[in-house]
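Heads up: the structure comes next, in structure tokens.
Only one protein chain is missing; all other protein chains are in place.
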Amino acid sequence: MTQRIPWARISWEHWVAGCGLALLLVGTYVGLFVAPPERHMGDVQRIMYVHVPSAWNGLLCYTGAFVAAIVVLWTSRPKWDAAMVGMIEAGVVLNALLLVQGSIWARATWGVWWDWDVRLTTSLVMLLLFAGVMALRSFVEDAERRTTWTAIATIVSFVDVPLVYFCVRWWRSLHQVQSTPETVDRAMVLPLRMNAVAFLLLAIWFAARRARLELALRRRDEVAVPERRELVHA
Amino acid sequence: MTPTTTPALEARDVARRFGRHWALAHLDLTVEPGESVLLAGPNGSGKTTFLRLAAGLYRATHGTLSVFGRDVRAERQTSRRFLSLVSHDAYLYPRLTALETVRVWARLLGRPARDADLMPLLDEVDLTAAGGQPVGGFSAGMRKRLTLLRSRLEGSRLVLLDEPFAALDVPGQKLVERWIAGFRRDGVAVVLASHSLEQAARLCDRAVVLHHGQKAWQGAAADVVSRFEEVTCRN
Partner (left out) sequence: MSQLTAPTLTSPTGAEAGFLRVLAGQTVTVLRKDLLLEWRGRSRLLSVMLFGLVTLALFSFAVGPDSANLRAGASGFLVLALLLSSTLALSESFRLEHEQRAIEGLLLLPVDPTAIYYGKALGNTIFLCLLAPVLMWVAMVLYAVEFGALTLVKMLGLWVLAAAGLSAPGTLYAAMTSRLRSQDVLLPLLLFPLVIPVLLGSVKAMDLVMTGDPMSQLRSWSLMLLAFDVIYWSLCGVLFQHAIEDP
């Protein structure tokens, strides 16, 4: 007797990931084979179809983690802590991808693996900031303290991001070389948007899975309150 | 609720978990203003945890705790003004002298802090001669005296004492007894956690025995010595 797939029991985030994968396949196909090459950079420019979505969604994840961190300090609810952790880790993964992609682009464009480009440098600092938050979390054993301190470090790190960006921009102002085209050709907009949404859906899946894991770990450590004992008569 | 009927300390169904271990569960305790309560129990029964919860140093996992009607966590800046915690920790900076330590406390409490105001306080605890010495070199008895002085300086209406007789010689223990008697005379509520049952029972009106984090018995302080073994063995 064949077993039926329990569609109703599949978590919502798997459906989201499915849509995201499908969209990614289509968007990547269009970006690689349908969209025209860029006028100056040629086919190298096609890395933009993963690079820009990584950047947008990475920043979006960090922003979500920042909002969750504020709510955590307000309510201390485990669900918000789990959401915060999920979004931080999704952001860190996208951030790391971003740096690898940026490095490849720099190599292809300027022949070097690293250039102190404003956005690339800011991405590096962001990765160090939020990897530090994850490191802090891993050293705190008490669950509630871990929640509070992760939230504090997330807020402090997120506030730093625009400061770092502007600072590095001034620092580089005499050496600024435009690394990405400011305006995107209309034919490139479609695959870019498709991949941006695809990355968003996959990031949501990742964050949700991580949040579930965090909640499960927390529940594993929980023990029910013991039964109330009878008082010995006075 | 008028100030005269607000309990000094009210704990309702208080529970606290550390990791997978419940240090306290289902604890109900009310201490009226001016009342003194002995908290007894074997090691690990939750006495220290309860006192630290009452001081707002931990958050209760379940239940509510209030001091003179103020929630000890939500309104901890206010509730802490009403209470003092005299515990194992001396809360001292070893490099400061006794006089400097008391001066810091007085300034932080908004009290007069000139030498002329502080020396009589050191006199009360026989620390005048040692006033200029760094507290890092103090004996256990001297540190305890300084901590008692701190609770007097705070002028609290509720004093929580965690094993105040521990590590003290006989004169030191007598001093603590005199201070607790003085708190009672001044109408200050006292919650005293101690293993020295006979000594502590003489100083208290009522006793509560904790066992495995729960209230096992409550009654007159005079009866706790005779009932303690029976209560803790039964559970």
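What to note about this one:
So that you can tell them apart, the chains are marked A and B in the order they are listed, and the count of residues begins at 1 in each.
Here, a contact is a pair of C-beta atoms (placed from the backbone, for glycine too) under 8 Å apart; a residue touches a chain by one contact, two chains touch by 3 or more.
Since this is a predicted model, take the numbers as computed values, not measurements.
Contact with the undisplayed chain is limited, among A:168, A:211 or A:232, to A:168. Checked against the hidden chain, the listed residues B:92, B:166 or B:197 yield one contact partner: B:92. Seen from chain A, the chain kept out of the figure touches residues 73, 76, 125, 128-129, 132-133, 135-136, 139-140, 142, 144-145, 147-149, 151-153, 155-157, 159-160, 163-164, 166-168, 170-171. By the touch rule set out above, chain B reaches the unshown chain at residues 3, 6, 55, 57-59, 68, 76-78, 80-82, 84-85, 89-96, 100, 104-105, 107-111, 120-121, 124, 150, 152-157, 182, 186, 188.
As a convention for this text, only the chains that are shown with their structure count from here on.
Per-chain Cα centroids separate chain A from chain B by 49 Å. Taken in their complex, chain A has these residues touching chain B: 142, 144, 221-223, 225-226, 228-229, 231-232, 234.
Residues 15, 17, 19-22, 25-26, 59, 62, 212-220, 223, 227, 230-231, 234-235 of chain B are the ones that touch chain A when the two sit in their complex.
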